[in-house]
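Yeah, one chain of the complex is gone here, protein chain that is, but the others are all in their spots.
Up next is chain A:
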Amino acid sequence: MWGLSRCLRVPRGRLLLLPAGVQRSFSSVSPTPHICIVGSGPAGFYTAQHILRHNPQAQVDIYEKLPVPFGLVRFGVAPDHPEVKNVINTFTQTARSERCTFLGNVTVGRDVTVEELQGAYHAVVLSYGAEDKRELGIPGEELPGVHSARDFVGWYNGLPDNRHLHPDLSCDTAVILGQGNVALDIARILLSPVDILRKTDITQTALDALSQSRIRRVWMVGRRGPLQVAFTIKELREMINLPGTRPKLDPADYVGLEKASKDLPRPRKRLTELLVKAALEKPGQKVAANWAQAEREWGLRFLRSPLAVLPSEDGKRAARIRLSVTRLEGSGETAVAVPTGQVENISCGLIFSSIGYKSVSISSTVPFLPQQGVIPNSMGRVEGIPGLYCSGWVKRGPTGVITTTMTDSFDTAQAILEDVQLGALNWSEPRPGSVAIRELLHLRGIQPVSFSDWEKIDEAETAKGLAVGKPREKILDTEEMLQLVCR
């Protein structure tokens, strides 16, 4: 399927010609550090941005598996959070730089190997993120009605791989296993009035399904307690204020928490205070009115660990989840949940596992810690392999907000800049960069998508969105994207 889908727009042989800018790199006068970045999400773009800004010679090429850039900014950030997507403006500036080239539709590890990239570039940065999901590892996980958060998020955000998910939203209760920001995103998308979502870039498929949804209640289940929730306060506040929806919080879970959180660091303290306020205090008039009229509700269930998904009577789909009641050993961030032996069932037709993402290894030549799902590194320098670097989730694990990834990517870029400047990275010998890689790709029948190609896709999506009052209507099929740029 892939082989056929690649368009061969450029006549054979033409790729062997060197573009004017690249010929310079072969002259002996001033060699250019050629740096390659694998992955065009925030980590890739922030790493590129920092290198380009602080090294006036560097040429940075960004490789991306999909025909479209920006990774989780496009496919992860919730459609009703357009503000976060403003980072695309800066990324676009970076990509339009003369010293930056975007090569989409190229899967590193399959179309081209990491070793081939290392041969063509002075430095290779792995910033391909965490595309795998953590498995629950419980019986019944494979039943229809059980989805990974990752797939569901990919579905409503238009990730081509997830476009055929078709979640069945005809039940009244959904359970999300996990209490992080992704869990809150999913709860919000399931419960938001469709008229709010209609104005976002959520896919039409998801919008159609959600407007038929009968889900009225969403439980977010955590192994540990209210002092260990992983979501951040902005997302919680948003949920508490969500129109047409009320929180269903058991006061018993929150009594005495304020006192316990008194000496905690500010983020945890404020988050706990907001939880306590929502659970125990009488809301203001406006919020009270919203809660009173609400037809949908959400809640947090603590100290519950999933044991099994139980099937419906006909055995055809998920009908309940069996949870083990836990208690905490220790306290604070490091508290551990241990089973008490008690069990509890929740009836639900839809279950999402939102227990985190996981990076995968893309080459046997790159060291990888499967347990932690990260590449062993120091300051982004991959252990034992000079010239190989990493940034973002594959470097530090799938946690944190955009600011975290930005800072971490700048750190990796700084390491590269230092190595270029202080000679740890030998770039006196010219390297061919994308010229050599394009040749390889051409021989393999793969046509990379350029940034201006992406801008054509962008234009088509924006125009399609405009017609229905949305900022964009995403194209869900990579074939269709490629056809757009092949014209």
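The definition used in the following text is that a contact is a pair of C-beta atoms (placed from the backbone, for glycine too) under 8 Å apart; a residue touches a chain by one contact, two chains touch by 3 or more; residues count from 1.
One rule holds for everything that comes next: contacts and distances are computed from a predicted model.
For the chain that does not appear here, its UniProt entry gives the protein name "Adrenal ferredoxin", which is one of "AP complex subunit sigma", "Ribosomal protein L19", "Adrenal ferredoxin" or "snRNA-activating protein complex subunit 4". When the full complex is taken into account, the listed residue touching the unshown chain is A:224, out of A:163, A:224 or A:395. Checked against the full complex, the candidates A:198, A:216, A:268 or A:464 give a single residue touching the omitted chain, namely A:268.
Taking the complete complex into account, residues 46, 49-50, 53, 80-81, 83-84, 86-87, 89-90, 92-93, 179-180, 196, 222-224, 228-230, 232-234, 237-238, 241-243, 265-268, 270-271, 286-287, 290, 333, 356, 397, 399-404, 406-408, 410-411 of chain A touch the chain not shown.
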